[in-house]
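Sharing a structure below in structure tokens format, with a few things to ask.
One chain of protein is taken out of this complex; the other chains stay put.
Coming up: chain A.
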């Protein structure tokens, strides 16, 4: 028989049945899903902040430019998705951002 270090089995429910089995590291390190908040503007790809136009507590119309963000050698402008007040700007010029990093919060 195949001999390996004994690992504790955990339970996993599939098709309404409970099974005892080992979980893989990839399965255990999966991230929980969260609903996207439209008031949070996040970096969709890694890149850095070239320029910030927006000011906190100020009202902007839909389509106004908030900041420019350089990613994959391209300059992207991040626009106000709907009219509202910018609550907080979480980044500053020159910041290097990872994917999904929060840039701007809208009230």
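Before moving on, here are some points about what is shown:
Here is the rule we use: a contact is a pair of C-beta atoms (placed from the backbone, for glycine too) under 8 Å apart; a residue touches a chain by one contact, two chains touch by 3 or more; residues count from 1.
Everything below uses one rule, namely that contacts and distances are computed from a predicted model.
Missing chain, UniProt protein name, picked from "ABC-2 type transport system ATP-binding protein", "ABC transporter permease", "Acetyl-CoA carboxylase carboxyltransferase component" or "tRNA 2-thiouridine synthesizing protein B": "Acetyl-CoA carboxylase carboxyltransferase component". Only one of the listed residues, A:53, A:75 or A:96, touches the absent chain: A:96.
Seen from chain A, the chain kept out of the figure touches residues 1-2, 9, 12-27, 30-33, 46-47, 96, 98.
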